[in-house]
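What you see is the complex with one protein chain gone and the rest in place.
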Amino acid sequence: MKYIDEFRDGEVARGIARRIGEEARPGRSYNLMEFCGGHTHAISRYGIKDLLPGNVNMIHGPGCPVCVLPIGRIDNAIELAAGNKAIVCTYADTMRVPASGGLSLMKAKARGADIRMIYSAADALRIAQENPAREVVFFAIGFETTTPPTAIVIRQARALGLENFTVFCNHVLTPSAITHILESPEVRELGTVPLDGFIGPAHVSTVIGSQPYEYFAEEYQRPVVIAGFEPLDVMQAILMLVRQLNEGRAEVENEFTRAVTREGNEKAKSLVAEVFELRKSFEWRGLGEVPYSALRIKDAYAGFDAERRFGITYRSVPDNKACECGAILRGVKKPTDCKVFGTVCTPENPIGSCMVSSEGACAAHYTYGRFKDVPVKVA
Amino acid sequence: MCLAIPARVLELLPNDEGLIDVGGVRKRISLELVTGVVPGDYVIVHVGYALQRLDPDEAARTLALFAEAGAAGDGASTAVA
Partner (left out) sequence: MSPVKKDYIRPVDFKHGRVDMTHGGGGRAMAQLIEELFAASFDNEWLAQGNDGAVMHMPPGRMVVATDSHVVSPLFFPGGDIGCLSVHGTLNDVAMNGATPLYLAASFILEEGFPLADLKRIVESMAAAAREAGVPVVTGDTKVVEQGKGDGVFITTTGFGVVPPDVEISGNRARPGDAILVSGSIGDHGVAIMSLRENLSFETTIESDTAALHGLVAAMLEAVPTIRCLRDPTRGGLGTTLNEFARQSNVGMLIREAAIPVKPQVNAACEFLGLDPLYVANEGKLIAICPREDAGRLLDVMRAHPRGADAAIIGEVVEDPHRFVQMETAFGGRRVVDWLTGEQLPRIC
């Protein structure tokens, strides 16, 4: 597959790994946070850690929109489907997230709720057109990558005059999350979590451009390198971060030049701005309330807002006391530091957000990297 | 997050849609978020929508950077903005 296979070449990877090894200075550590869940997944799936020197540490950030979706919002989605109120359309990723009362969207579906798994926002619109007598709610999640398609279907719904289609909006924003992490006491004051640089998300950046990250680099004096989705992209970005840190620079660099420009996708951005506006605050699972970090539907499109049509009230539900997701999402702890990791909390029975999606730090480690926790003799 | 994949545009279809191809698998997707895309172009596709056109020159440049980084060199840094 073009533009995929070439970026997964193992030979080239070893070459870049060699350079990282040469340029990473012994005696100092390089603590790099990759924010995007896709990067977390790539690092685990391709075993990139195996190729890095011991003093380059990858910290997994909260870049998984499924993982940071609070329990209370899933409860809301389940309530919408309950009692036949509405057909709830959702991306497959959210189906297994555990909510209150031992339920999940998948379990609610098994009990008869009309919950439908879709691949694209356009499918939700189509379902609404095919079922004019039923209310159809699109459970919209995702970062800036996934938001423009939601904006498009809302506008299309208006153009079609659809009266039975609404969106339950849970879109969240990347820069706010990064700020929140950098503002956390462990990072800012206590210095207990060394966070030297960031690998910027790939596809979010194709939409928002590289410009929004210039603020962090400046304000917090940390380098950011936007990396493409493939393992070679990630390795090259790590090399670029190591170089910046060695040279004492704190700039925004773009490794993903084939798809990211400074401005991003202007058309997508303006469509989003037409339909959505910032919420003052939004709860992120594991992080608490994060200011100006999420979107809601503007008044002009109120007719398509599920929260308004169904009078949804949000009730915050705390995570299990044993769950260390909050600390793990901020990079303060590792999955193996959590008491319930791999014992009570597994991908089959996830307790917290980090285990729920295949890119959560805990799920990725459990699925791909767990064997490294124990010495294994290979014949 | 944001599972997105580079795909080749095979043909433009009405209503701002396009037929794309990835490794022989074809799908109809929306081109509403991109402009000036023509058959033969590559786009990044996410949840059924093309998000951005992929720049083949930049892709080639990036691959060359990888190779250069990998080659035994003088350790000189190459900043890419």
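The letters A and B name the chains in turn, as written, and every chain counts its residues from 1.
Simple rule for what comes next: a contact is a pair of C-beta atoms (placed from the backbone, for glycine too) under 8 Å apart; a residue touches a chain by one contact, two chains touch by 3 or more.
As the structure is a computational prediction, the values presented were derived from the model and not from experiment.
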item: Selected residue (touches chain absent from view) among A:Ile20, A:Leu51, A:Ala108 or A:Val224; value: A:Leu51
item: Missing-chain contacts mapped onto subunit B; value: 1-3, 5, 22-27, 46-47
item: Where the unshown chain meets subunit A, residue by residue; value: 1, 4, 8, 10, 13-14, 37-38, 44-51, 64-66, 91-93, 95-96, 116-120, 123, 142, 146, 231, 347-348, 357-359, 366-371, 374, 376-379
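What we mean here is this: only the chains that are shown with their structure count from here on.
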item: Geometric centre distance via CA averages, subunit B-subunit A, whole Å; value: 21
item: Complex contact set, residues of subunit A against subunit B; value: 1-4, 6-7, 9, 11-12, 14-16, 18-19, 22-23, 36-38, 63-66, 91, 119-123, 142-143, 145-146, 148-149, 152, 201-204, 206-207, 228-229, 232-233, 236, 239-240, 243, 247, 251-260, 265, 267-268, 271, 359
item: List of subunit B residues in touch with subunit A within their complex; value: 1-6, 8, 22-23, 29-30, 32-35, 42, 44, 46-49, 51-56, 58-59, 61-63, 65-67, 69-71, 73, 75, 77, 79-81
